[in-house]
Each structure stands twice: as structure tokens, then as C-alpha cells.
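Shown here: the complex without one of its protein chains, the others still in place.
For subunit A:
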Amino acid sequence: MPQMTMVQAITDALRVSLREDPRVVVLGEDVGKNGGVFRVTEGLQAEFGADRVADTPLAENGIIGGAIGMAMYGMRPVAEIQFVDFIYPAFDQIVSELAKLRWRSANQYSCPVVVRAPYGGGIRGGLYHSQSPEAYFCHTPGLQVVIPSTPADAKGLLLSAMTGEDPVIFLEPKRLYRSIKEDVPEGRYTTPIGKARTARAGEQLTVLAYGAMVPVSVEAADMAAERGWSVEVLDLRTLLPLDTEAVLESVRRTGRAVIVHEAPRTCGYGAELSATIAEHALTALQAPVLRVTGWDTPFPYTLEHTYLPDAKRVFAAIEHVMNF
């Protein structure tokens, strides 16, 4: 099995789809000759031509609105937004159009569009190349929100997204783009949307995380192990729809939960998780559910390391919960 980085795994998923399905098109800024600013579409235009791997003018509403039109007409577009921080010019197209077309047309039309975008901090990108806006999209019925944390998952989840019937916001943790290499199966395989993964098994506390916060949480769990605490890390993989069953199963078993995300705290995805646990697993809890998140501030440039949750910060929450 070949070893791949997340970037290579995503390229591979796109290549497999472009080869097998003539309806697939990739569009976005700099995705052609340049292969995308993160090189995710490297070599694809050379292989499939400029009609199927298309550079666009600089307008995100054009990219996503255009993808919606293509999808209605029967194609399978994958739109790249260069950094998710630049998705807002297309926010209207996403929340008013993409998410609602099936419902408002009483199922006459649908738009199976995949919107891919690198998200998150850790690359010294400053305020507008580091944000984590997943909560905005999770608040929008009609969308699916997927965030992989490993190369193999990135490929399998993207292939699921590209063959599904509904739109997917596919957020790629750019900090993990090249930091991990692992075995990735060749050819087509799918990882189901809506299913969480146990990143590390444990018995006394569940850390719920996704994207770049998964390895951070695993590191914190390892720190906890040194203190004799057995901590489980659940990689959610899909935020919308949430794998509620897996979350509740784990939390009921361990009786404790810590939630980690890099997005700001207030009304972040952690609030949804915490509410779900309170609604369905309150009696199993032995301690309050804690959140470790980015601060309720914009994302800083120089001080990003103090903004982003790290293992130390996650461990502080684990410690508090374990000692409660």
C-alpha cells in the first residue's frame, strides 16, 4: 500500500473520481497549472484538461454558485476555496442556495456539490488564513460538514462526499496536510459520512475532537496515561450529521467528556456536543463536560500558539475533570 500525506490522498481521491466519472469537474482559483496553492490539484489539469480542472476568475460566489448550476444540470463539481477564510463572498450561495435547493424545490432539483477548503491554524497564516468556521455551516440544515484528520480518512471521506446525493462542506486541516504519512489504499474505497472513529481507546474519559485537534488530543491522552488515566479520543470525522450514537456510547462508558476545537468557544461546535451529552447521558456523567477551544477573539498572527489549544491545555481540562 502506498504511503501518502493528506495532500496526496486528496489528490488521489480527485484523480480516481475524475478518471471514473465524466461528470466530475474540479474548479477554483489557481487549481489548474499551479495545482492549487497547497498543490492538492497537482497534475490534474495536465491529465484531464482545462474543462475538467478549471481555473476560475477571482470570485467565490461565482465558483460555488457556478458549481450549484453545474450540479443541477447533472454534473459532479468539486469546488475549491483557496482558504476557507475566503468562503464568505459565497456564504449566500451556500446557506441560501446550496443547502436549500432540494427542499425548496420539493426534491425536483438537488446539488451534490463538494466544497473543499483548507481550514485552521498552525501555519503562521494570520487572521485570514487560519480560521475555523465550521459552526456557521453546521447551523445550516441541508449541508453536511466533514473534517478528516488522517490521509486515509481524507481520501475515503472525499470519495463518499463525491458520490453522495447532498452537498458537503469538506474542511481540510491544512496543518496536517503534510505532517503525517500513512498507508492509503489504492483505487476507490469509501469511508462513510456520519461515522466517528476511535482514534485512541480508553475507559475513564472521552475527548471529542476533529481535524487538527485529533493529534493534539491524542498527545494529551498520552500525557494522561502517564498519570494513570485511561483516556479515549473520538475523532468525529463528520460534524453534520453527527454520529450521536458513537458519542453517547463512549461518554456513557467513560462517564466524562472533554471537547476540543480550535474555533472560538461561544456557540462553537462544542456547545452542540455538550448539549447532546446533557440531553442524553446526564446520569452517566461523573464530572462537568469541559470545552477546550480557541478564545473568543479573532485569530492572532504572532501569538497563534497561545490561541490554538495544545496538548498542555487539553491536559489541564482532563486533569480537572479527572480530579472533579
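Just so it is clear, contacts are C-beta pairs under 8 Å (C-beta built on N, C-alpha and C of every residue); 3 or more make two chains touch, one makes a residue touch a chain; residues count from 1.
Convention: contacts and distances are computed from a predicted model.
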Q) One chain is missing here; what is its name in UniProt, given the choices "Phosphonate ABC transporter, permease protein PhnE", "Cytochrome c domain-containing protein", "2-oxoisovalerate dehydrogenase subunit alpha" or "NADH-quinone oxidoreductase subunit E"? A) "2-oxoisovalerate dehydrogenase subunit alpha"
Q.
Given that one chain is not shown, which residue among A:P89, A:G164 or A:P185 touches it?
A. A:P89
Q) For subunit A, which residues touch the unseen chain? A) 29-30, 32-35, 37, 55, 57-59, 61-62, 85-86, 88-89, 124-129, 265-266, 288, 290-292, 295-298, 300-303, 306-307, 312-313, 316-317, 320
